[in-house]
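Of the protein chains in this complex, one is absent; all others appear in place.
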Amino acid sequence: MTKIGYYPGCSLLGTAREYDESLRAILPRMGVELVDVPDWNCCGASSAHMLNHELSLSLPARILSSAENKGITDMLVPCAACYNRFVMTIHELNEDSKLRARVADITGLDYRGTIHPLNILEFLEKRTDAVKAATALPFERNVACYYGCLLVRPPTVMKFDRSEDPRTMDDLMSAVGANPVDWAFKVECCGAGLSITSPALVGKLSGRIIENAVKSGAEAIIVACPLCHANLDMRRSAINKAAGKKYTVPVLYITQAVGLAMGLKEKELGLHRHLVKVRFPADRGAAQAPTHAQPAADSEPAQTEEA
Amino acid sequence: MSEFEPKIIAFVCNWCTYAGADLTGTSRIKYASNVRIVRLPCTGRIDFMLLMKAFSRGADGVIVSGCHPNDCHYTSGNFHARRRWIVFKSLLDFMGIDVRRIHFAWVSAAEGAKWAEVVNSVVNDVRALGPYDGYKNLAPIAADWRIQDAG
Amino acid sequence: MGKKTINVDSLGELFHKIKSGGKRILAPVEKDGVILFGEVASYPEVATGYIQTVFSAKEAVLPRFEEILRFSSEGRDVVIEEESNKPVPTVVFGVRPCDAKSLSVIKAVFERDYPDIFVQSKIDSTTVIGLSCVNSDEYCFCTSVGGAPGDTAGSDLLLTRINDANYLAEIITEKGESIVSSAPELFSEAGNVDKDRHLAQVNRQFDLDELEKRLPALFESPLWAGQSLRCIGCGACSFVCPSCTCFDIQDETDGARGIRLRCWDSCGFAQFTLHTSGHNPRGVQSKRWRQRIMHKFSYQPGELGTAGCVGCGRCSRACPVDMNILQHIKDILEAR
Amino acid sequence: MSRIGVFICHCGENINGTVDCAKVAEAASRVPGVSHSVDYKYMCSDPGQSMIKEAIKEKKLTGVVVGACSPRMHEPTFRRACAEAGLNPYLCEMANLREHCSWVHEKSEATTRKAVDLIKSMIEKVKLNQPLQPIKVPVTRAALVLGGGIAGIQASLDIANAGHQVIMVEREPSIGGHMSQLSETFPTLDCSQCILTPRMVEVAQHPNITLHTYSELESLEGFIGNFKAKIRNKARCVDEKLCTGCGMCAQKCPTKKISSEFNAGLGMRSAIYVPFPQAVPNKPVIDKDHCTFFQKGKCKVCEKVCPTKAIRYDQEDRIIDVEVGAVVLATGFDVLGTDFFPEYGYGRYKDVINGLQFERLASASGPTLGVIKRPSDGKVPETVVFVACAGSRDPAKGIEYCSKICCMYTAKHAMLYKHKVHEGSAYVFYMDIRAGGKMYDEFVRRAIEEDDVKYVRGRVSRIYEEDGKLVVKGADTLLGHEPLEIRADLVVLATAGVASSGAEELAQKLHVSYDSHHFFAEAHPKLRPVETNTAGIFLAGACQSPRDIPETVSQASGAASKVAGLFSQEELTREPLVAVVNRTAPPLYSTCTGCGLCMPACPYQAIEMEEIRTRDGTVVKVAAKVNPGLCQGCGTCVALCRVKAIDLQGYTNEQIYAELMAL
Partner (left out) sequence: MLAKMRQKAKDLLSSGVVSTVIGYGEGSGNRVRALFIRKPDDADKLILDERCVQNLAVYLTKREVRALGRPAVVARVPVMRTIQQLMFEKQVAEGEVAVIGISPDSQVLDFPDLKSMAEYVSAIPFELSADEKAAVEKLEKMTAGERWNFWLDVLSGCSKCYACRQSCPLCYCERCTVECNQPQWVSVPSHGLGNLEWHIMRAMHLAGRCVNCGDCFRACPLEIPLNLLTQKIITDIADKFGGADEYALNAFKPDDKEDFIR
């Protein structure tokens, strides 16, 4: 059993409990054991980020330092917002030594830079074989993989996959037997935090994502971020109102989809917590949607993404 | 002897700073007459030993100036010079030689005013530092003669 | 001339007397772990418990660099000032007998065809207080070249430690006498003292005459190349040697005036015999190494009647690559 | 003993106003080695110069120091005067008493003393000056032009018409370059074939031009006036002498399904092909990668049908050696493909094409014979969106420069589309329009006002296919930043102009510096745009950075005039202020230790290693040697050399040392 640091963050113990439950369900079958980061605090997400620069760095820095002190090197951070904050903090602390010293004063802990935060896709991709091996019931559905923004932007700092047309989740879903469809809204904005201040706008933005996904023949939308799930699933009534149609396409976390492919029960994966019932029309097996034709040559000049 | 007048030797490149000094002339901008200019084709041609010999010859301050980076008439002379000065200035400082008496600058052919400003500021700085006796007393010849001159 | 004894504690007073007589005192002092001759004001500054200084007392008479003359040019003609070189009356204390002997070697070189006023004036104004060797190391071989740990040659006054309180003071020259007479109360009559008992044991390693006889035949021998393979051609052996006397003349000018300086040079340097034509008769290290041995043990004895080496062992101690002259001389004597 | 003449100029009152010239002359006369010292009102005047000449002749002077204005002003004048009097010009030096002394200091004892110091310093330097002769370098009066586009064609014609031999090397089977792929050209909309083809024929028939097509430069050695080039003639498998260009082989060739480079991948061609009808030379080439005979060993249809039996399957590449005096780089540029843009679908959508492909659609000799059709289903598009600045001016994509010509050809494309599909609607997404040439802005206004092309100021954020249409998501920043979606049938990206492939390797072969985008670097952006830092190698056209045809042609003529100027003299003479590695008597032969650390420092690659041999040929030493043809005299190597083996004539170590010590 390999051990790996784990930072759940507030959403995975709150509104996105099913993300945590499904994660804890599938990991044992992949031979991975989670080691919680001791005495972790909130990562500050977008609120600290808006209010005070030093605060927005000190909160994640404190977590990183305490994880380092526990000897953790790789730390799984399933929530995209927390992952984004950690990577941004590491980037800024490495760039500016004065800032780093200032943050060290605030947190009282010295960030040494030996820790490496991993998002869920990065983590799973490294263990694709283990996932394949554990797949008992191939998840033969058309799926639209929705990456959202925080995992890939800003590209020069996050340096994860291709920022305009990412592929990691698509590959993972193919690995468990699903058929990722070719659609255009992989990284379009879902409205994020606006779902509190102006739900109608979220209805419109997320609605277009749902619409394009359904048009492309998706039977389920796969996400890797609690905020994406919240907007696409919880705000479904606002979406239906904006689109004037009733969309029933379910929204699953990647960990739930992998869990289903491993034959785990709905309860174990927390599917019952979703607002949009997770049901697939029994008749349709693998639909006839245009398969995601992998571009002939991987002409994506990866280096320009990072330039 | 009247109030101390420092002796400044300037090593300049022909295409930029020398022409800049010409422009200072044509624009009739006055500056201190303590400086003596040695013309060289490029800052790349300025050997670190010339700076050393200038001090041993009794200079109280040295100016080294040439084309701005990317302006060099020979494309890379000033880049090589800059590397040499970074190493050489650090070595002199490490040996305790008074690097406040050595001034490096980029003066282009269009910066006549800047040349006058550089010379004036160097002359004032070095005048405040006084004669560089530490270096001059190293050689027996200079030590006695300077006493003779001072008498 | 006479044997006295002087107490160790009264040396301080003797120094005081000499200083008040207006003389400069040079003595071995310790600086950064190295024993060198340096100017001292009082006896406590003098280093003890060493076998040999790194540089010899030669500096008192042939300094590393000294001014020969000055010149300045007015328009077309040149004005020369010569009398700028007036030696400072000096007492050199703690000179080992081998060093003291070397002063006579230097004197012989600089009197050979015309008197060198600079060396001559310095020798005349220098008084040598010798200090016999109580112990020696494997590099010393004074006894093989006509010297001895208690040899009086070259010293004006020779002190030999006879017990932990007193020195035997042998007066050898008038200068020695004048030192003693300047503070007679410090000295007391010495009974018959067996000096040799207090001296270091330096047994003879080779026969100097045998070496002198054998060398000329070895001029073309390959042994020089073999011996000098590891010699890197620096000047350390010549500069530390008490009897090396080669020098170079340099003019240093400052526009219209200048100063002519004499400074040490070494036959070990590759460019020492470089001709302006580019030819160098001694272009390889083996020839230079041969020259060093031949000069000291063949040419100089033949020309001046005294070997150019006093067996102090400094060259072997200072050599970065351990060219041990004693070993090499023994190899030469065994060479067929 | 040197006999130096010192001549102090009053320069009217410019010097004598604050410097006591008589006192300076008197002081100089007392310096050892000075045998003549006078001052005069105007040294540079005729009487002044004749004073110098008389003094040289009368007193047989061995050196002259003129205390006057800046050497950058009158050094040539006084050196010429000395030469006329029989004294080697490089034994004359100037002390800058005006710009560096009289004009910048008050009238005082100190100013005069400074003038005396400057004169004394120059006197000491002149004592050590050596007589030098200008360096004579023979010139081979033939030019090598790399690249057969409009730049190469124009340069070759100008040089050939100046009466010199030209060797043109073109990589493709035919000359013509990108211009031959264009339909009409802005701003006059005259058809590019009509204005280009006559020039191509003129090149082929010009007696002074030797044309090597389907060939590449293998290597280039030597220096200005004395280059030796090796050209690789790639095997065409067709005997050019026998072939009449009838085209039967291409017609009968069974493999027809190879995407045509000339048509930018929109049309097809056969395995043995002539790129386009007006190709020069009009001789086919066998594409070995796709020819069934070369891949599978059987077919040989072309050999059977060829009336003149010109097919040579066994033809080998040939290396040709030529000697040239100058090289003109005219290798042109390329246009980015659509697969470069992730947000526009990575080139997956057939109906998203680039500018060159639209040119082929619009061209009468193109795959659609000039009818604008969608590559996917061949239908005539009703709505076309043109996207300007696709890739250019985008640091995140690594291309921060503006490609200069896209605004113009985008307006042209929109205009051509509207001329052919009147009722179609054309949108152009742009940041700002750069139409700075003659009649350029008027051309764009015409597209907007007469041809009703809708210009939308804003960037296109994403293009994706939905229900057979291309949804173009953008914004109109002039009309209230409203997000805008256009459902287009065809999208044309005005992609960035980039350096032609292989530019970096070519630059390394020629030791020409290039920038981070692999465009060749000019010697000076404003004052020497057609030269490179390597003497004898010139630049023309878009290989230096993207530019339009008028600028390319004028630059090509500029380069040609430089070459003609170079060839106008029998020999090249250059200032002898070059570095020299010393040679001394044996056994040292040179103080240079052969460490070679100076070589990378030389910006002109002028230093090479030389084996010094005795008469019987044994190598006694390997020491550095400076090629006087290449050395420009910067002296970086001289200051770098630990052992002072290299010295710079005119600024030798001894001279500078003496100059410094006399100050």
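By letter and in written order, the chains are A, B, C and D; residue numbering begins at 1 in each of them.
Quick note on the criterion: a residue touches a chain if its C-beta (ideal position, glycine included) is under 8 Å from a C-beta of that chain, and two chains touch if they have at least 3 such contacts.
Since we're looking at a predicted model, the values are computed, not measured.
Looking at the complete complex, one finds that the omitted chain is in touch with B, C, D.
Across B:8, B:38, B:105 or B:123, the residue that sits in touch with the chain not pictured is B:105.
Screening D:241, D:296, D:615 or D:642 for touch with the missing chain picks out D:642. Of the listed residues C:71, C:206 or C:269, the one in contact with the hidden chain in the full complex is C:269. Chain D residues in contact with the hidden partner, per the touch definition given at the top, are 588, 591, 593-601, 609, 622, 640, 642-644, 653-654, 657-658. In the full complex, chain C touches the hidden chain at residues 31-34, 36, 54-55, 64-65, 137-139, 225, 228-230, 232-236, 238-240, 248, 250, 252, 261, 263-264, 266, 269-271, 284-286, 316, 318, 320-322, 324, 326-327.
Residues of chain B that touch the chain left out of the display are 48-49, 52-53, 56, 69-70, 76, 79-80, 82-99, 103-106, 118, 134-135, 137-140, 142.
Going forward, only the chains that are shown with their structure count from here on.
The chain pair with the larger count of C-beta pairs in contact, out of B-C and B-D, is B-D.
For the pair chain B and chain D, the distance between C-alpha centroids works out to 38 Å. Counting partner chains per residue, chain C shows two or more touched chains at residues 253. The residues of chain B that reach two or more other chains are 57, listed in rising order.
The touching residues of chain D, counted against chain C in their complex, run 30, 32, 584-588, 661-662.
Note for the complex: chain B touches chain C at residues 57-58, 139-142, 145.
Contact residues on chain D toward chain A in their complex (touch as defined above): 339-340, 342-343, 346-348, 395-398, 462, 464-466, 471.
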